[in-house]
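Just one protein chain is left out here, and the rest sit where they should.
Let's look at chain A:
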Amino acid sequence: MAPAVLIIGASHAGVQFAAALRELGHTGRITLVDAQSGPPCQRPPLSKAFMRDAVPEDALHLRGPHFFTSAEIDFRSAMPAAALDRQARHVQLGNGERIPYDVLMLATGARPRPWPQGTVPKGVFVLRTLADARLLRNAADHTAGPIVVVGGGYISLELAATWRRYAQRDVTVINSGPRLLFRSASPDLSAFVMARHHEHGVRVLSEQPATGLVANDDGAVQGVALADGRIVPAALVVLGTGAIPEQDLAEAAGLACDDGILVDDQCRTSDPAIFAAGDCTRHMTGFAGHRIRLECVQNAHDQARVAAAVIMGRDARYTQVPWFWSDQFDMKIQTVGIFDPSSTCVVRGNPAAGTCAFYHFGKAEILQCIETVNMPAEHMQARQALTSGILPIRDQVASPSFSLKAFLAEQRAGLMR
């Protein structure tokens, strides 16, 4: 008999996993439970199109209104999972109901890193879910004063760009790291992005840890304190200080976790009946050759598809090359591969005209990561290069006449001969 599958978490990974199982012919029961209320939603637009009210909520839905019924997926929203019993193979939900499983998928995502000083004043927000986005958008619409974004990662910068560009708001980004996008992008891309934010009037304070949130007598935020004693005035504050993997259920049940639920390149946890995918995992990837944690849609989708294929008896492995995008002001930022801080960079494109490509060569001078701004074709070719392993060397890329498209075409023609 086909195994009964239970999925905890209905965001990009959980929904893609359920859909992939059905597409691959799984005939057994699929139950999908989610702590959030309402239909599963796209997350990436929350900091961009949704925040400027350019997209209605129903356009964010990951699937159509009839999908779960027609695919015979028992979807239950607003239903947090309370406990996992691995011996009995069931998960107890918040309402006390126990759902048995043969195969369990943990697609629990990540949650905003808690503010270290505990409770926060009124007017301080985080952004993770649609519910968070609704609250934040409403607050921004009803606040006239300056906005402070604490954190210099992609979501923080997307919010800053959205408010600056579409609402001409006074926006300050307080960044504790030495530069923007410190965890995810190269210094080269980071400097380019910083310059564009400055040009558009976003104030960026780097190497400035926010040390406190200052409230008025009514308990409403009025500023963010910096380590050097200054206070940056704020009518609204967003804490974009990173996310931590949602691993409580796994950890309490004794699954191996280390800043993320540990999974192998088939998305299996330390219990062979339990899989995990997406932001909640620290996973083995064939591309990096070691375990990493990645918060992005590509990883959620690709891990979900690998896990579904494995459950359907295929020898699938997670070897996909990570890719990512971000839209800020007039920049279409796209990255492929994994940036290694020890790598060195060759710059292509025309940075003065707003287009550039940063090619990063890592250990043994091998091309590992390509970041582009407003060069979508170059990005797509870069994905093909890293995926196929047909890689140009530094001297080729550094030549002014180099074209990645022509290089790939030549190499492929050579392989065909």
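Heads up, the rule we're going with is that a contact is a pair of C-beta atoms (placed from the backbone, for glycine too) under 8 Å apart; a residue touches a chain by one contact, two chains touch by 3 or more; residues count from 1.
Note that contacts and distances are computed from a predicted model.
Participant: Which listed name, "ABC transmembrane type-1 domain-containing protein", "Cell division protein FtsX", "(2Fe-2S)-binding protein" or "Oligopeptide transport system permease protein AppB", is the one UniProt assigns to the chain that has been left out?
Facilitator: "(2Fe-2S)-binding protein"
Participant: Touching the left-out chain: which of A:Lys122, A:Arg230 or A:Lys405?
Facilitator: Only one listed residue reaches the unshown chain, and that is A:Lys405.
Participant: Which residue from A:Asp74, A:Asp132, A:Asp327 or A:Asp340 sits in contact with the chain not drawn here?
Facilitator: With A:Asp74, A:Asp132, A:Asp327 or A:Asp340 as choices, the missing chain is touched by A:Asp327.
Participant: Touching the hidden chain in the complete assembly: which of A:Thr172, A:Ser186, A:Thr285 or A:Gln381 does that?
Facilitator: Only one listed residue reaches the unshown chain, and that is A:Gln381.
Participant: Can you tell me which of A:Gly14, A:Pro45 or A:Gly123 touches the chain that was removed from the display?
Facilitator: Looking across A:Gly14, A:Pro45 or A:Gly123, the contact with the absent chain belongs to A:Pro45.
Participant: Which chain A residues touch the hidden chain?
Facilitator: 23, 42, 44-45, 59-67, 70-71, 297-298, 301, 323, 325, 327, 332, 334, 375-377, 379-381, 383-384, 405
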